[in-house]
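Shown next, in structure tokens, is the structure this report addresses.
Note that one protein chain of the assembly has been removed; the remaining protein chains are unaltered in position.
For subunit A:
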Amino acid sequence: MRIAHRIRLLAGVLALGLAAAGCGGATVDTGTGPAQPSAGAAGSSAPAGGGTVKIAVNPWAGYEASAAVITHLLEEKLGYTVEKKELAEQVSWEGFETGDVDVIVENWGHEDLKKTFVEEKKVAVEAGSTGNKGVIGWYIPKWMTDEYPGITDYRNLNKYAELFRTSESGDKGQLLFGDPSYVSNEKAIIENLKLDYKVVVGGSEAALIESATQAQQQRKPLLFYFWDPHWLFNKVELARVSLPPYTEGCDADPKKVACDYAELDLDKIVSKKFADTGGKAYELVKNFSWTNEHQNAVANDITNNGMSAEDAAKKWVDANPTVWAAWIPK
């Protein structure tokens, strides 16, 4: 009697489970309650409570600035709720598949990921340029160029390797790198150009900024990985080391890279689901486009002026109504 009851119960549970998954087993995007993107639910009735938009936040100030402004507009002007997810670049892409991420607001190239997630898996789509031009490169403080002639040419780097030695790099010169998740060809470039340098991971954007500031103030030699757009260029005079110039496809094989980084048109990527059902929120993300100066202003407020991302975004939005008015969907 009791056993029969149990079997019935078990069968019931199983049947329910299978039914829930459409009898075909569970696929990764089979829904899990409130974690689903529900931005579309709002339809046209914004700003009276839209849905939830999940924005990935990658670990650098420029990205945070763009995300903050989009968040502010979505919440204040369109009535959506925004969930910010603190994730590394490549992990964010995986979030498109699991439903954890709707929007990446500043994507740096990542052609391989586009191939996987946009073309093959079809879980993500491109949502246009952010208007920002992005360049990664190797930098030194400007004062070094006067003192050490020719130092900005990669062919002379070995001559000056001794200058850049630290307790972390041992008998080689140190090339200071940022967050482990950043786009990086450093190891391959060093190896393929036979440079006498070692990549030392500072661990964060903050570590790079602090080292660069010290290098300027205390005239300490420093060679480091950095990128533009960044507010730091307004505060610290930097010079870029010229690596062999970028040519189309020279970075195709990550192990054989021996050239500089390409100048990238930074763009936005959204999940397929969000593009299909995101309504006005998706329109806004698609329309979003600003200049490097705009981004630097907001990022500078967040990092140096003690403002929270929300406050910095509000300040910018209040000061630049003509810029963002064009992004708001009709």
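Points worth noting:
Keep in mind that, in the parts below, contacts are C-beta pairs under 8 Å (C-beta built on N, C-alpha and C of every residue); 3 or more make two chains touch, one makes a residue touch a chain; residues count from 1.
Just so it is clear, contacts and distances are computed from a predicted model.
Of the names listed as "Glycine betaine/proline transport system permease protein", "histidine kinase", "2-oxoglutarate oxidoreductase subunit KorB" or "Acyl-CoA dehydrogenase", the one that matches the UniProt record for the absent chain is "Glycine betaine/proline transport system permease protein". Here one chain is not drawn; of A:V118, A:V135, A:A207 or A:V323, the residue touching it is A:A207. Of the listed residues A:E168, A:E237, A:D276 or A:E293, the one in contact with the hidden chain in the full complex is A:E168. Although one chain is not displayed, its contacts with subunit A can still be listed: residues 17, 20-21, 24-28, 30, 32-35, 57, 59, 85-91, 94-95, 97-100, 112-113, 116, 167-168, 170, 179-181, 184, 187, 200-207, 210, 254-255, 306, 308.
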